[in-house]
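For reference, the structure I am asking about is given below.
For this view, one protein chain was removed and the others were kept in their places.
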Amino acid sequence: MSYRVHVRVMPRTGLLDPQGQAVEHALAALGFAGAGDVRVGRAIELELAADSPAEAESEARRMCERLLANPVTEDFELEVEAR
Amino acid sequence: MAEVMLGTATAEAVALAGEPAITPELVREHNLTVAEYERILELLGRVPTLTELGVFSALWSEHCSYKHSRPILRTFPTTGPQVVQGPGENAGVLRLPDGWAVAFKVESHNHPSAVEPYQGAATGVGGILRDVFTMGARPVALLNSLRFGPLDVPRNRYLFAGVVRGVGDYGNCVGIPTLGGEVAFAPGYTGNPLVNAMCVGLLRAGDLIRARAEGTGNVLLTVGARTGRDGIHGASFASEELSAASEARRPQVQVGDPFTEKLLLEASLELITSGLIVAIQDMGAAGLTSSSAEMAARGGVGVEIDTGLVPTRESGMTPYEILLSESQERMLVVAEPARVDEISAVCARWELTATPIGRVTDDGIFRVTHHGTVVAAIPGQRLVDDCPVYHPEARESEEVRARRTMAAPAVEIGPEEALARLLGTPNLASKRWVYEQYDSTVQAATVIAPGGDAGVIMVPGTEFGLAVTLDCNARLLALDPYEGGKAAVAEAARNIACTGARPLGITDCLNFGNPEKPEVFFQFREACRGISDACRAFGTPVTGGNVSFYNESPTGAIDPTPTIGMVGVLERAADRVGSHFAEPGDRICILGVTVGRLGGSAYWAELVDFVGGAPAPVDLEAERRLQELLVAAARDGLLRSAHDCSEGGLAVALAEAAMGASYAEHPLGAAADLTGYGDGIAPDALLFGEDGARAVVSLAEGALGALAELAARHGVPLFRAGAVGSAGGALSIVAGGRTLTWDTRHLRRTWLDAIPRRMRHADLDRTTGA
Partner (left out) sequence: MSRRVAVVRFPGSNCDADALRAAQLVGAEADYVWHRDTSLGGADVVILPGGFSYGDYLRSGAIARFSPIMAAVRSHADAGGAVLGICNGFQILCEAHLLPGALMRNAGLSFVSRPVPVTVERTTTPFTSAYAPGARLTLPVAHGEGRFAATVDVARMLEAEGRVVLRYAKGDPAAEPGNPNGSAHDIAGISNAEGNVVGIMPHPERVVSPLLGSDEGLGFFTSFMAAGTATPPMESMSR
């Protein structure tokens, strides 16, 4: 089976996010007064062969822990979608 | 101790609701000894609140109090006609020509970099920049000294890559050229990487500002980033009451924001030069606590801070957290109340906020309130000064003593292969892979970029130039800390002098293991003695620096590594001398004497994995004469190149000069004949021995007579060794009656590729292996 894995990597809660802060200021300067608590992360998508959704998820989790996210500074979320 | 601790705090400071009781465990978790805690009880006359315990823990930490090093640091020479500001401020300041002055300092960020290399290194650069611009100086150069375990260990590659990227991204964004430094690899740094960052700034001597709180009723303001739970000393969180706290309340990695730093730099300099403020200090280690307590103690005043007024990034932060947060890019400013509006306006222009959080008082008390409750009230001067001072036992390790007299295993390869292999080791290879990631030409003042002996910048609007370097050969210190300490200063001074600049003074970053071990404290004491003796001999006072102890991990301790940051002045920047042979046919001379000592050499360490033998003793007089000769020869315009001869000896120095500058289109090659120089010395000792007080220079044939005369006048032996070759030419050295030949194009490729080829997949190395 093939799965599409969507990974969302975000700066860890509580950590300073200079990018988010700069974007927030810029949005305010452009008149988007309602925007707040902006955080900037990154998205990664990949195709993964696995026998079950559970296996795909655990495999993807290992990818995140080892490479895709830095556990010291980042949190991640994943979503596995059957193809 | 248990009985005394059962009491509750007096009315002078009140524990907040839900705060844990002060128990021996809690005291221990704050890294305070029983004796230290008893001194706190005596000093307060009561049990401290949790907030106070945190404050003492921070200020009495090794990092802030120098409790193991202070008596030794006092022995450094710190005075001289050039000294404007010696140790004790955010940075040292030395006088330059034309009413200018240079502020400079080096600091370590070792532990944070071991945990998170990118942010650890980035915030290290941020901190040292702030130390310099809070003196009123505009940062004009960065340097860094980096040490890692060997690159065949994946984790070391990951740390190296992350640190270099972190250093680069931060300095590049703020717009400060990185002009030099060093990178070295040795087993002791596995698990204990060293990241020492140095910043050099220029100021008009009249703009100097000191971090001294003055004037009862003056206002304390924070400027810059909000305060989060970054880097808070983990101890308190281990207590029972707080262990149930959410994930988000755990201490956090400090994240650097170089963009805010750049704004803070511009705003701070504007505040200082416009005379709007009384004092300013970075909130560095131990954050608001150390910056406010130290500024108050220097000014002999008290301060009162309301932590409820400090802008925070997260809600619900306790006074303890606010006082000890190490969030980056924050400043503490002291100003007259009437100036607050103007200060806010300057900050607003730079998109920053300035927030009043307290005031200067006349009662000498360091007082903290939180929404009206006094949570800490400590006699301020005693808080800073009464930290116990230790005089640990010092004893040389028997193992080191034995290693000095041990015989080296035979090197089975000949000198031709030896040189090629040495240039292919990460320690001796070109560091271009590193410094290409650093902007080295921003500010448009770079006269000598990284890759030479020392970096040189010009000072726009003046004739003079400034030379900067950061050096240490830890292998020599591991074998003989006294001679190694001298050698570190001597090498720095030679590097400065090779560019034609006169050494002015130093800052030092003293990286050692656990000082409570007699063997480590011996290394520390002896290294400092060596540094002192060398600085006295050269007239280059110590203007400050930093001590980093406890660089040990389960895999071992580091070699003693006191990195020496030195600045020098070139009366005319146009007189600067490069390191590499520049013109075909120029004459090559060796200045100084070779005895051929291989103790502690790269030759033995890299080729037969032997760190042993006695390092060459450092002849400080010969070093000083050589420095003076190099400066005089540059001033007289005699030299076309000058290169320090140190790690790897004469062969490596000749090869480096012959391979050409980092971006030279062609190596020039050279033909050197050592017949008549060091006769009777075994060829490998002659070529690879690491005696000090030597340099390889090149010059036009017509200048030879003048240089010989100048050398004689300075008492420096000069040997005419040969001539520079032509484009693509070979390197040949006649030694011991044999002619050795190398293809310089091949050597250059080996030398340039040694690090990149090991680092190709470094990003994947985070979790593979140790």
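Labels A and B are assigned to the chains in the order they are written; within every chain, residues are numbered from 1.
Quick note on the criterion: contacts are C-beta pairs under 8 Å (C-beta built on N, C-alpha and C of every residue); 3 or more make two chains touch, one makes a residue touch a chain.
If you're wondering where the values come from, they're calculated on a predicted model, not measured in any experiment.
Engineer: Among B:25, B:152 or B:351, choose the residue that contacts the chain missing from this document, as touch is defined above.
Structural biologist: B:351
Engineer: If I consider the whole complex, including the chain that's not displayed, which of B:121, B:159 or B:174 touches that chain?
Structural biologist: Only one of B:121, B:159 or B:174 touches the chain omitted from view, namely B:174.
Engineer: Out of B:23, B:312 or B:443, which is the one that touches the chain we can't see?
Structural biologist: Within the whole complex, the residue contacting the unshown chain is B:443.
Engineer: Looking beyond the chains shown, say which of B:404, B:529 or B:745 touches the absent one.
Structural biologist: Hidden-chain contact among the options goes to B:745.
Engineer: Sort through B:300, B:409 or B:460 and give me the one touching the missing partner chain.
Structural biologist: B:460
Engineer: In the complete complex, which positions of chain B touch the hidden chain?
Structural biologist: 165, 168-169, 172-175, 257-260, 262-263, 350-351, 435-447, 449, 458, 460, 573-574, 662-663, 665-666, 745
Engineer: Would you write out the residues of chain A that touch the absent chain, in ascending order?
Structural biologist: Contacting residues on chain A, toward the hidden partner: 18-19, 22-23, 25-26, 29-30, 40.
Here is the rule we go by: only the chains that are shown with their structure count from here on.
Engineer: Considering only the defined contacts, which chain A positions touch chain B in the complex?
Structural biologist: Residues 11-18, 21-22, 25, 65-67, 70, 72-73.
Engineer: Considering only the defined contacts, which chain B positions touch chain A in the complex?
Structural biologist: 115-116, 119, 225, 228-230, 247-249, 252-257, 259-260, 313-314, 327-328, 351, 764, 766-767
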